[in-house]
Each structure stands twice: as structure tokens, then as C-alpha cells.
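To keep things clear, I will list the structure first and then write my remarks on it.
All protein chains of the complex are present and in place, except for one that has been dropped.
Then we have subunit A:
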Amino acid sequence: METNLQGRPRLGEKLLEGSFFCCACISIVTTVVVICILAFETYGFFVEIPITDFLFGTEWTPLLQPKSYGILPLLCGTLMIVVGSSLVALPVGIAAAVYLSEYASDRVRNIVKPVLEILAGIPTVVYGFFALTFITPMLQAIFESTHVFNAASAAIVVGIMVLPMVASMCDDALQSVPDSLREGAYSLGATSFEVTTRIVLPAALSGIFASFVLAISRAIGETMAVTLAAGATPNFTLNPLESIQTMTAYIVQVSLGDTPAGTLTYKTLFAVAALLFTLTLALNLTASAVMRRFKETYE
């Protein structure tokens, strides 16, 4: 019977499977095309500009005379957004996750979780608007020297933006810590604070770490909020109240103008994007490697 069935040719079934396989392969094609495009144009860029000038130059003025192509000011701008947003998102995200997982009743969870989901679903351009019309005026009221466009406002809003992701990933990590560990600690007389900080958080450390790495990756790639709030001045500065420019904001700035294909300015887009892609890919791979190890521990 079985051999009979196996022997029947089923052309339709094979065709369907083949077409489904093609759909699945689109993702690989996408990745390959992205890498090829970035590599090709970036190579063209490095033919004209030495790679050391790009990586270690401290002046970024591709749109002005004299032109200069040192990425460090843009990297520094991105770094400030990353540090600032991490200062907001990581502690708040962990605290919210601890509250949700360790303290909150089911009723509160059912309110706070959707709120976090709504926060996660708000378009980034709306956060940019919020930074410009609410956070920046607030900062200006506190620090008089705050520029209209400044790194601090953008960093805070990017922090708010990645907060839901950090909170829900940490929440998942805390929830997956077996209750027996908590019960063991409680039965030895530990308080809830001691159980959380000495038992649960260390046990969930890899999940928490993965969420931090992904938060940083998101902050690096975040575009609209930093374009609107942080400005378009590639300053090599660490003052958060000054206007800066991130890698992503530079890409937007160039594409707002009309840049003919093949020019050096056009190629800078790809060089910056290639660096952006490499950084986020490395972080995402790190996070998924940590997550995989973490899963093995508890299953």
C-alpha cells in the first residue's frame, strides 16, 4: 500500500512545494542583494577615499567645501544616542519587567502589557514630533544652553521608544526562571527584594543581556526621531545639549536632496549604510547567540 502511494506521481504537490520554497528563499535573496549593493557602492567609495580617512577622520563635511569624509563625528553622534537611550531604557525596562513579573497582579498586567504594546506600535516619526514639541522645550526650561536640536532630547525619546522591547524581553526572561528557585529562597527567609536581586535577576541574566544588546542595535538604527530632534550638524562633541548628527540622520539628509547616482556623495550613503548594517548585524547575531545559550539552560 505504502509503496503504491509513494509511487504515484504528484506533480501538483511538487509544484506547490517548489513555489513555497521560492517564497522562503526571498529572504535569502534579500540579504544577498543588500550585502552586494552595499559592498559594491562602498568599494567604489573606498577607491576614491582611503578607508583610514573614512574610519579615523574627525571631519564629516561631504556636502560642504572643503569636502572631508571622516566618519567619527557621525559615529560619535550615534554613540551619544545609544548611551543616552540606554540610560533611559535599560533601568526603566528592567524595573518595569521586575514589577510585571514579580509583583503585579494579573489585572495590572493586563493593563500595563497593552500599554507597552501601544508604545511599541507608535510610529517613530510621532516620537520625533514628541521630542521636538515636548522634551526639547522641557530641557530648555531646565538647561538654558540647550539648542533647539540636541542629542539629549533625541536620546530620551529613543529610550522611550526601545523601552517596551526591553521590558517585554526582560519580562519573558524573568518569567522563564523556574518558581522553585524563588520558593527555595523564600523558604530560607529571603525578602522579595533579595529574591529578585540575588536569585531571579542573576538567573535571567542572559535574557536581560540579550534585550540590552537588541536595544542598542535598535538605537543605532533609529532614524526619524533622531533626524527630527538631534539635528543635522556632524559635531565631534560629547555635549548632549548641542546639535549633532547620527549616521541614520545623515542618510536621510542626503536623500532629502536630489543626489545623482554615481557621484561620490551618493556613494557616501552606501558607505555609511554599510557601517550601520555591519554594526547592527553584529549586535543582532550576538543577541541571538546569547538567547540560544539561555534557552538551553532552562529546557
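Methods note: a residue touches a chain if its C-beta (ideal position, glycine included) is under 8 Å from a C-beta of that chain, and two chains touch if they have at least 3 such contacts; residues count from 1.
Here is the rule we go by: contacts and distances are computed from a predicted model.
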According to its UniProt record, the missing chain among "Phosphate transport system permease protein PstA", "Thiolase family protein", "Ferredoxin-like protein" or "Sarcosine oxidase subunit delta" is "Phosphate transport system permease protein PstA"
Among A:F45, A:W60 or A:F130, single out the residue that touches the unshown chain. A:F130
Touching residues (missing chain, whole complex) on subunit A: 10, 12-13, 16-17, 19-21, 23-28, 30-31, 33-34, 37-38, 41, 91-92, 95-96, 98-100, 102-104, 112, 115-119, 121-126, 128-130, 132-134, 160, 163-164, 167, 191-194, 196-197, 214, 217, 220-224, 228, 248, 251-252, 255-256, 261, 269-270, 273, 276-277, 280-281, 284-285, 288
